[in-house]
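The complex appears here minus one protein chain, its other protein chains still in place.
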Amino acid sequence: MEHQVMPKKKKKKWKHWLPLYLMGIPGMAYLLINNYIPLYGLQIAFKKFNFNKGIWGSKWVGFDNFEYLFTSVQAFRITRNTLLYNLAFILLGMVLGVTVAILINEIVGEKIKKFYQTVILLPYLMSMVIIAYLVYAYLSPTNGLFNSILNTFGIEDINWYGEKKYWPFILVFVNQWKNIGFGMIFYLSSILGISKDYYEAAQIDGATKWQQIRKITIPLLAPTIITLLIISMGQIFRSDFGLFYQIPMRQGSLMPVTDTIDTFVYRSLMQKPNMAMSSAAGFYQSVVGFILIVTVNAIVRKKSKENAMF
Amino acid sequence: MKNMKKFLALLLALILVVSMTACGKSADKSGETGAQATKAPSTDGQTESLINFDEEPYEVAIENVTLGQEYADTAAVEAAINAITVPAINCKVKIVNYHIADHATKVSLAVAGGDKLDLINTGLTTALSTLVSDGVVISLDELLAERGKELLAKAVNLVKATTVDGEVYAVPASLYPSKANGIGYNQQMADEYGITIPENVTLEQLTAIGAKLKAANPDLYLNTQGDGSLTSLNVYYDLEAFGGDLNYGVIFDPLNSTSIVNAYESEQYKEYCKVFKNWKDLGYIPADSLTNGQNGQDVFNAGQTLYQWISVSPTSEQVVAGKGLSFTETLVPITPNELSTAAVQEFAWGITSSCDRPDKAMDFLNFLYTNAEVANLLQYGIEGTHYVKVSDNIITYPEGVNPMSIGYGRIFTQFGDTLQQFQLAPATESYYDDLKAFAAEAKPTKTLGYVFNTDNVATEIAAVASVVSEYRPVLETGMSDNVDATLAEFNAALKDAGIEKIISENQAQLDAWLAEQ
Partner (left out) sequence: MRRSDQKYWELSAHIVLIIMSFLAIMPFVLLLIASFTDDKVALLQGYSYLPKKLSLAAYGYIWNEAQTILRAYGITITITVIGTLVGMMITTMLAFMLSREGLPGRKVLNFLLIFTMLFNGGLVPQYILYSSTFHIKDTLFALIVPNLLMNAFNVILVKNYFQYSLPTELFEAARIDGASEFTVFKIIALPLSKPILATVGMMTAISYWNDWQNGMYYLNNTKLFSIQSILNAINNSVQFLATNSIEGVRMDEIPSTTVRMAICVVGVIPIIIAYPFFQKYFVKGITMGAVKG
């Protein structure tokens, strides 16, 4: 009897899953074409790339293209800056994003809610080149708005573009200012998905707002937070080129605190472009990101299996 | 009979190539006689004999580099050119527009993807040596000898400067590329404050001029170094930089010397940095140019500075006159009128490695340098629609048309024999004689024809470039508090990055090249 049931059940299961697989086909096919087939280009990082010979025909050169990333005197500084800024961006982005999402959720009037959301998203829509001009309008040593405000209080001009101690704060501020609207939206959509029942029950029990946020909102946001955290681990060796290149106006004296892997690669190859060497930098960033994402995911899986991504 | 002629032409071409590579110093003369020698027997029939008129006309794709204009009449211009080229060389032309800012990326993608693109401008956005080592352009030696005889004859003195590792990879866009570096100054401003600027003006003299200007009107500046991304050392000192932006070492006084030195360690550089530090302290140059995003040309055009850097030649005089400034800009050369590898390589034409028919591309290129009618069509479009004649050779835009709204035009790229082509007003008929005289008096540098192959020092070059972009703008805009200290720090960082290895590699290659000449 069991003999006959088993295959039948399996068959039924297969039939059950089939529509799901069918639904996944267009997306997976797109990934295959858009992402997987071009992956053979990764070998450029290990070759002396020659257009005439093509990607496959170019000569292998081992790790030659990676050399400039590690032999340079700036190797330590760019790695440190990239990592520390990204950690600050990730943590602050999470705290601020969740806070703002919760606050917006507290607003009752629909119109004003829309207004806040639209306005806070505004900076996200501007390009870094434009933002660099605006930041300069505020910080310019000669006719900047900040210095004229300082002057009215009797404080002397600050040479913003000459003093590196201000720049970690400026860069973190600009980053958060630009991206907070974007981050907030994701958390807000998760909050909106939380059933009102939970809150009603809590209110009947006499829970305060703060208790509701701590006991209901945050725990239910945890999967989103953890997912975004794991994803950002994969990007931790990449940096927002526009932010670090445009906003400090390429000032040499600020570079100890503004130089990251991406700006370094750009500056190194600007004068003599070399596709293989820039591929090598990308490959290096990917490998580090890959190791981190797998590690963090493994840790998460140990703590709570369902929140792991794979 | 025809075969005999073909043989003769080939033989002459061969002699030409041999004489070109064999004679170094007397290349000037041998080139000229070579040119005359080919011209005599080579009639139109000569070239045609190589052309197969039985096949379908091949469509040669040539780029046009734009500032984003649509050039709606491109098809009409192509048709007008085809009407001449199909009967003459059995070629059609297809004009491919690229925006100048995307040019480097799009050319490499087109070549990688095998898109239709045959003739590209080298040097404009990517150095010829890079294009050669990346395999973007192909060797033209055989093609020139076989199908580009007229072109080769005209450019025989110049192609040695587009030779990389013994093979010619491009033909110069201008047959008269020599130039001097110098400055262009605001004549009205100078007159108003009683300033005269002599030829070959020195930094010391300019400092005195700055004092005079500043005393007369404190709101004005002598000059600006912009954001410091472009060096102006080559404006004030005669030097050869091998297309390396000072990073590959330089030869000071390249008309007489062949010794490569580290520019950043030179006395000249120290002096230069100190002058600009002094100018900044005295207010001769803006103190915030490093960050304010204003480039030298904008500030100069707005009448805020006395002078800007510019290269000096009859062509740039004509360009300056056409700028439509509210004042007169007078050009003053500082360095000698030189013919260097860099000057020739700055704008040249190459055939892509993805080109299906390099032979037809060469036919077309050759035709461009011999047939002024086609060159004028490709450069300026159709008479009456895109230009009107002022005199025999001078043209201007039709009324109500400007370079951004015009139906066809070219901004960045040129080709052909300038002496046979129209010129845009305000140039006058005397331009042709001026150009001829200027080209004749140009002196070749000792390294004319030498190209530095950077393959062995790619890592060092990247490392040096990143160090330079960190320190140099600060030094050159006078923003460093202590020039000596910053310069020492800069040079130490350059040593760590391996600048000495680059320079010794460069010198070794140059010595080997010199030995061959």
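Should a chain be cited, it is by its letter among A and B, assigned in written order, with residues numbered from 1 in that chain.
The rule we apply is simple: a contact is a pair of C-beta atoms (placed from the backbone, for glycine too) under 8 Å apart; a residue touches a chain by one contact, two chains touch by 3 or more.
The shown structure was predicted, so the numbers you read here are calculated from the model rather than taken from an experiment.
A.B. asks: Decide which residue listed in A:Leu122, A:Ile155, A:Ala201 or A:Ile299 touches the omitted chain of the complex.
C.D. replies: Answering carefully, the residue with contact to the hidden chain is A:Leu122.
A.B. asks: Which residue among A:Asn52, A:Thr79, A:Asn159 or A:Ser286 touches the omitted chain?
C.D. replies: Per the contact definition at the top, the residue touching the missing chain is A:Ser286.
A.B. asks: Using the touch definition up top, pick the residue from B:Ser311, B:Ser469 or B:Gln509 that touches the left-out chain.
C.D. replies: Among B:Ser311, B:Ser469 or B:Gln509, only B:Ser311 touches the chain that is not shown.
A.B. asks: Where the complex has a chain not shown, which of B:Val86, B:Leu230, B:Ala287 or B:Val401 is the residue touching it?
C.D. replies: Residue touching the absent chain, from the options given: B:Leu230.
A.B. asks: Write the list of subunit B residues that the hidden chain touches.
C.D. replies: Output for subunit B: 67-68, 70, 96-102, 105-106, 108-109, 112-115, 124, 227, 229-230, 292-295, 297-299, 301-302, 304, 309-311, 315-316, 319, 322-325, 402-405, 411-412, 414.
A.B. asks: List the subunit A residues touching the unshown chain?
C.D. replies: 16-17, 19-21, 23-24, 26-28, 30-31, 33-42, 44, 55, 99-100, 103-104, 106-108, 110, 114-127, 129-131, 133-134, 136-137, 140, 142-145, 177, 180-182, 185-186, 188-190, 192-197, 203, 206, 208-209, 220, 223-224, 227, 231, 234-235, 275, 279, 282-283, 286, 289-290, 293, 309-310
The definition used in the following text is that only the chains that are shown with their structure count from here on.
A.B. asks: From the C-alpha centre of subunit A to that of subunit B, how far is it in Å?
C.D. replies: From the centre of subunit A to the centre of subunit B is 42 Å.
A.B. asks: If we count contacts the way the header does, which residues on subunit A are in touch with subunit B in the complex?
C.D. replies: Answer in residue numbers: 48-54, 64, 67-68, 71-74, 133, 136, 140-142, 161-162, 249-253, 255, 259, 264, 267-275, 277.
A.B. asks: List the residues on subunit B that touch subunit A in their complex, please.
C.D. replies: Answer in residue numbers: 104, 108, 111-112, 126-127, 130, 133-136, 138, 227, 229, 244-245, 247, 287-288, 290-293, 353-354, 454-455, 458-459, 461-463, 465-467, 469-474, 479, 493, 496-497.
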